[in-house]
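Omission of a single protein chain aside, the complex is shown with its protein chains in their original locations.
Naming follows writing order (A and B), and every chain is counted from residue 1.
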Amino acid sequence: MRIDKLLLKNYRQFKDLDISFLKKGENDLHVIIGKNGTGKTNILNSINWCLYGDEPHLSKESQQLPILNLNQISKIEEDEDKEVYAKLHLKTENGSCITVARKAVYRIYEGEKIPVLQKTEFEVCVPDAKGNVDIKKGEDAESFIERLVPKSIREFFFFDGERLDTYFKEATVQNIKHAIFLISQIDLLENKIEKRLKDFLSDLRKEAGKTNPNLESIRNKLEEEEENLRTHNKNEDEYQEQKTIAKKEIREIDEKLRGVPDVDALEVEKLGYKSDKKSAKNIKQEYMAKRTEALFKYGNYIMLWPALKNTIDTINEKREKKELPPPIDIRLLSGSLKEKVCELCGHDVDSKSEAQIKKLIEEIKLSPEDSKFLLDVEPLLHRIKLALSEYESDMKDLSHHIIKYEKELEEIEKKIGKIDKKLSGYKLEKVRSWHENRKIQEGQRDKYLQLIAEEKVRKMGCEEEIKKLKQEWEIGLKKEEKASKLRNDTGFCSKAHEIIKEAKEIIINEAREKIEEETQKLFFDLVWKSKTFKEINILETYDLELIHAMGYECLGSISAAERALLALSFTLALHDVSGFDSPLMIDTPVARVTDENRENLGKIFAKVGETKQIILLFTPNEYSKEISKILDMKSSSRRSCELSAGEIESSIKEL
Amino acid sequence: MSKTKINPEIIKWVKEKAKSDEKISDFLLDLIYEEAEHAGHWWWKETYKKKLEEYSKEWKEENEN
Partner (left out) sequence: MAQIQDRIYMDKKDKELYDKLDDESMLKHKGGNRTRKEQFLFAMAVGFEKGVRRELEKRKELFNLKDLKLEDEALINAIAINETKSISIISQKNEVYKIAEEYAHGGIKLLVDEIQSCEFGSFEKLYEKKLKEIIIKLHI
């Protein structure tokens, strides 16, 4: 399906707009370029309003303004009606032309400035094969549009490029699953046919059960088990959802923690350094005390050295003269003189002997006590002399150790400083709370993984029981001759139900796999760091994973631009794989993408335009040369959106 | 009235899974088109009942033959 034409009357900035999107050449790509505020986004809003009656992309300014064109409001007279009108001419794949028109009538009452809505009309005209036109109004028209372009998935064909980077933040497993189901029409199989056939089967079984109480008992048990299975499925879905939420929280926390240091680990490291610092300080102080002690002890020796040396020399001299140790005890000589008798030989001391004794006393001079003192201090003095010879090297050694520990302390201080620097600027409590929250979310994720596994086991049990009961039912039904028609109908309905279930499972998996493959292909074509990423996975649970080349999941840590490209790739893949028949309209498609990668994006858009209508609304900044050089050549139409004089109305001009 | 487009994979796999059971395949495809034509609430039970009666009768006859 494509948009042939859009007509607007009195819709916001557009007093009178008649714009065709005819395909010229091979490419159904259309470009509108306009600054912010010129009404470019309101073109998208007008299409939404026409189809669904709402305007999901209104700017804050537009939200304050009425939908009726301001110039018309100024001209409107009291009790006069003015219409806001939007009409779309659509063409389906088989060539049918459908028109969709919405009208809202406003009136200004006396004394009022704001127009009041009087009525709305909504009409869809659908031609049949014979050329007759079926005019649908109100609910009928809405149902028709819902089948054609379902409102619940419109974000996959009419969307705002600036919201793309938040898509995977806000998208849950259910959103992605819902999008795939609706766009591939799996929704039709699961929620309509499968469900309704099941109800029908249940009614047929009830009727069959009335023929035989045994059959009724089997039927009741079967219904009970089927109900249990539904419950387990529902539980599993809910746990999947909760698990995805937990994973999303973890991703968001990882994004917050990106670049943030591991605070606890750093604090532990810092404590280690503080302990090392204390040890080094203690050792240094020990060496300093040793040095002070050495200075004190050696200091006295050094200052007294002349006296000490003199004493050593004197002792040596006495030794050489054999005066030390003295040959005779001087007290013997003194005693002999006093008693006038020699204490050694006992002879009388005559004058000659007296003179000899006096001479000896004169020569000896030192008392035994004094000699002993000198002999005792002699080794001490020599030790002091030796110690002094080692003084300088001892002091050097001590200084060397002190310097070594000073340097070590400096290094430790630097390390502590580095940690403090890393931690500064971060609110440590907040970072810790993120880490704690992450642990909690990991716990939640693991808890739900466990619960999912348990539900799977219970489901298997139910399925086995159901299979058994169905067999009993078949056997029981065969025995009932009265129920031959019922048996036939039940068999038919049951088989149809099985087939639709099996077909649905295959289509779901294939759709998921194909979308995964196509998303990956498109993303790697678009992204500039293609070697950084290894693959994209859309799991059976509809979790989307982006795997880094190093093997870990990295969706939470990619940039806003990369996230936008991923969302765009996913959307384009959805369209491509499902063959979903709707045009694609994107407002500000390259808002998050830098210049050099716009060329890639331009090529992708041009390629999409070969098989599907694509309408792109750019700001002049977005439509840089990288993208214009591709799209100028490929586009079927290029227009500008400009504000006219008075800045209340806009117009579209061909470029 | 133009028929709403159906995802060709759905048609392919319903036929594939039904295999030789053409009646069931036709029955399901018929239902699929009906559902595609009717968005929102509609009196589906009557249509389902009618089509079931029609196709299951033909299916029974085929089996008996």
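Just so we're on the same page, a residue touches a chain if its C-beta (ideal position, glycine included) is under 8 Å from a C-beta of that chain, and two chains touch if they have at least 3 such contacts.
Computed from a predicted model, the values in this text were never measured in an experiment.
Engineer: Relative to the complete complex, which of the depicted chains are touched by the chain excluded from display?
Structural biologist: Checking the complete complex, the chain left out touches A.
Engineer: Which one touches the absent chain: A:Leu117, A:Ile135, A:Ile302 or A:Met633?
Structural biologist: A:Ile302
Engineer: Among A:Glu61, A:Asp79 or A:Asp376, exactly one should touch the missing chain; which is it?
Structural biologist: A:Asp376
Engineer: Of A:Ile361, A:Leu388, A:Leu423 or A:Ile547, which residue touches the hidden chain?
Structural biologist: A:Leu388
Engineer: In the complete complex, which positions of subunit A touch the hidden chain?
Structural biologist: That gives, for subunit A, the contact residues 289, 292-293, 295-296, 298-300, 302-308, 310-311, 314, 318, 365-367, 369-370, 373-374, 376-377, 380-381, 384, 388, 391-392, 395.
Simple rule for what comes next: only the chains that are shown with their structure count from here on.
Engineer: Compute the distance, rounded to whole Å, between the mean C-alpha positions of subunit A and subunit B.
Structural biologist: 47
Engineer: So in the complex, which bits of subunit B are touching subunit A?
Structural biologist: On the subunit B side, the touching residues are 1-2, 4-10, 13-14, 16-18, 21, 23-25, 27-28, 31-32, 35-40, 44-45, 48-49, 52-53, 55-56, 59-60.
Engineer: Under the definition above, what is the set of subunit A residues touching subunit B in their complex?
Structural biologist: Contact set of subunit A toward subunit B: 92-94, 96, 126-129, 134, 139, 142-144, 146-148, 150, 184-186, 188-189, 192-193, 196-197, 200, 488-489, 492-493, 495-496, 499-500, 502-503, 506-507, 510-511, 578-579, 581.
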